[in-house]
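Shown here: the complex without one of its protein chains, the others still in place.
Should a chain be cited, it is by its letter among A and B, assigned in written order, with residues numbered from 1 in that chain.
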Amino acid sequence: MTPAAAASVSGASVVARGWGWRHAGRRGWAVNGLDLRIEPGERVLLLGASGAGKSTLLHALAGVLGGDEEGEQRGQLLVNGAEPTAARGQAGLLLQDPDSQVILARVGDDVAFGCENLGVPREEIWRRVSDALDMVGLNLPLSHPTSSLSGGQKQRLALAGVLAMRPGLLLLDEPTANLDPGGVLDVRDSVARVLENSAATFIVIEHRVAVWQNLVNRVIVLDAAGGVLADGHPDDVLTRQGERLAAAGVWVPGRGNGLTASRRETSSASAPGSVPLLRTPGLAVARTRVGVLARDIDLTVHAGTALAVTGPNGAGKSTLMLTLAGLLKPAGGAVLASPEFAGGADEEPIRWKSRQLLTRIGTVFQSPEHQFVAATVRAELAVGPRALKRPEANINARVDEVLQRLRLDHLAEANPFTLSGGEKRRLSVGTVLATQPRLLMLDEPTFGQDLRTWREIVALLDELLREGTAVVAVSHDTDFVVALADREYHLTGRAGRSVTPRAAVSR
Amino acid sequence: MSVLTPARGTQAIFRINPVAKLAAALLLAGVLILTIDWVSAVVALACEFVLFFWAGLSLKAFAVRTLPVWIAAPTAGVTTLLYGQAAGAVYWSFGLVNVTEGSLELAIATTLRILAIGLPSVVLFVTVDPTDLADGLGQVVKLPARFVLGGLAGLRLVGLFLEDWRSLELARRARGIADRGVLRRLLSQAFALLVLSIRRGSKLATAMEARGFGAPVRRTWARPSSFRGREVALVGIGLAVALLSVSVSVATGSWNFVLT
């Protein structure tokens, strides 16, 4: 969008009067008794504990909550004095998941989609498309396939699609929660450029406050019990409510992550000389038969130590982890288990039976849903021990123990798919712990998690490490790596590689 | 897979509106299906093999894409040979199996007919880009835009479904349940895929609505989809092949209407 064109869009006002929404089939109100006024052109960061109804509010402002079939409204919510559903396109909403926001197969078509739906004339559409792509800094041919974009590029593409509609109200619902650090910065910078040239009103939800702090001039904290908890200038609100927000899972800048020291400084378990479990002479990894992602990897995994695998997108981190875990065949070289670790099984984990993996290597996938196979949380935790044919009493005792340790006991009879993001993550770790493997593999365990879940995961892994479990974790999360890793393996692309044991803890 | 990687090229066939390809294939199929005789099928096949030179496919691509047709046609033929209506001399009889002069003739006709119907539609569809097809269905055929575009958006998820399937497979090995019970595991995996895809679909629906999809406004189309000379010519060719096959078949007295 040219600055002039963007400036021609005037900001929209938002008014809520005693507004509330209850999803169909729910007893409680997602949002209740909300009174709020946002002036045209204001830039707002919306905070609140999970379950406070932030997303519901943003969806309502965008007019996408659905009609009578999907819930019940009380009070009033107005954008520019009208019901949001009455004026589609005046509010543009950017969502969290990059994959679910790409609508069409080619970049140009995808950006044009919103304009088509609003009945914009053809010539005008393509003008807007190139303006919007410029604005978000996505310099790709219009026919470029959307499937080959990275997460950060997909989010910028979706942002361009939203901007092409020329909305007076720009709504961002955790737009960077699923991105790696590079992607986060790209999206943030694109939004900053848009805001510089636009008069649009702006509301963003994000639990990592630091990302948006400098782009907003107002912070509103929603109360889980209904209404507004705090509202005002960012510095004021964050100072006054900082502690409370941190307790609710918000990453408040300057408050750290609540850990006093990293594991390396406090533990001695990582001392060299501990038992080696796996080694990988000349390992090469690949997803498909062609296309080796990384080669010449020589690693050793020791009991009681944590190894972090880091590196840019597409460098093959997840593939390496899945190969170490005995799930993917090495494309070259080998993954070898020490005789003591193999305990009678084959030397190569990929040859182990599925059941033999359970007590040796536990793998936590990036997306917990991929791991769920049972209808209740309790049954889910029992799957592993049952496959090992443990006695029933034994299984029950172990399941109860894990339920408690992960604070899932009150959810024992719930369907795993119905849990919240943090609960799903804890359960996916729990399913693995149930059979007490000696080596734990985790793929982005802290991805998109709020501060509370983050702390729980770190504390739990710390405990396991002290008990002698080995941990290999793929992670983009610097805080996590600093807090836990004894060693870091940095994958840098096709051939390059380097082992950089973090010399000093940098903060 | 053509959905993920539609064949691209510069030949005229790539620029023809997919609606015309669909129409030509359906027209040809619609006519050839009316009769079971080897003459009409052979005439159609002969014309088709000449036309395939302009289909925008290499010999190898042609072989790979049409392989299923080459397998299915004789399979159906054999079924007809063994269990088709008995007529004329009996060559072999065993239980319900009745290989006769009549069933042999039917079997040959059936095999050729499936080839004549199947090959051109497979070949024509290889060069179809789903986005262009949707544009054509929406603008030329004037099917309801919401459904056409909803289908198109759903189609884009195919790649993600395949990735999900792979992860579900690995996860089941990691969970210790991959050693036995293949059928049960496949069902559980299919169910999990359904759950994941519906969740993804719900999010996609929200994203589409947030971009004004389904708004009560008359929608415009960024990409024009036209039906002109080229398209008329392709449908014309399809019609000509169909008519020629029928004429020859009737003229030689081999026309054999399905329902008689």
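Throughout what follows, a contact is a pair of C-beta atoms (placed from the backbone, for glycine too) under 8 Å apart; a residue touches a chain by one contact, two chains touch by 3 or more.
The working rule: contacts and distances are computed from a predicted model.
Asker: Given the choices "ABC transporter permease", "STAS domain-containing protein", "Cytochrome c oxidase subunit I" or "AzlD domain-containing protein", state the protein name listed in UniProt for the chain not shown.
Answerer: "ABC transporter permease"
Asker: Touch partners of the unshown chain, restricted to the chains that are shown, please.
Answerer: Those shown chains that the absent chain touches are A, B.
Asker: Which of B:Ser58, B:Thr75 or B:Thr252 touches the chain that is not shown?
Answerer: Answering carefully, the residue with contact to the hidden chain is B:Thr75.
Asker: For chain B, enumerate the residues touching the unshown chain of the complex.
Answerer: 1-3, 22, 25-26, 29, 33, 36, 65, 68-69, 71-73, 75-76, 79-80, 82-86, 96-98, 106, 110, 114, 117-122, 125-126, 128, 130, 133, 146-147, 150-151, 153-155, 157-158, 161-162, 190-191, 193-195, 197-202, 204-206, 208-209, 213-214, 258-259
Asker: Using the touch rule from the top, list residues of chain A that touch the missing partner.
Answerer: On the side of chain A, residues 22-27, 66-70, 72-73, 83, 85, 375, 415-418 touch the unshown chain.
Everything below uses one rule, namely that only the chains that are shown with their structure count from here on.
Asker: Could you put a whole-Å number on the gap between the CA centroids of chain A and chain B?
Answerer: 40
Asker: Under the touch definition given earlier, write down the residues of chain A that touch chain B in their complex.
Answerer: Result: residues 59, 62-64, 88-89, 92-93, 95, 97, 99-106, 108-109, 112-122, 125-126, 129, 146-147, 158, 161-162, 165, 322, 325, 327-328, 353-355, 357-358, 361-363, 365, 367, 369-373, 383-384, 387-388, 417, 431, 435 of chain A touch chain B.
Asker: List the residues on chain B that touch chain A in their complex, please.
Answerer: Where chain B meets chain A, its residues are 4, 130-131, 152-153, 156, 159-160, 164, 167-168, 170-179, 188, 192, 195-196, 199-200, 203-204, 206-215, 217-224.
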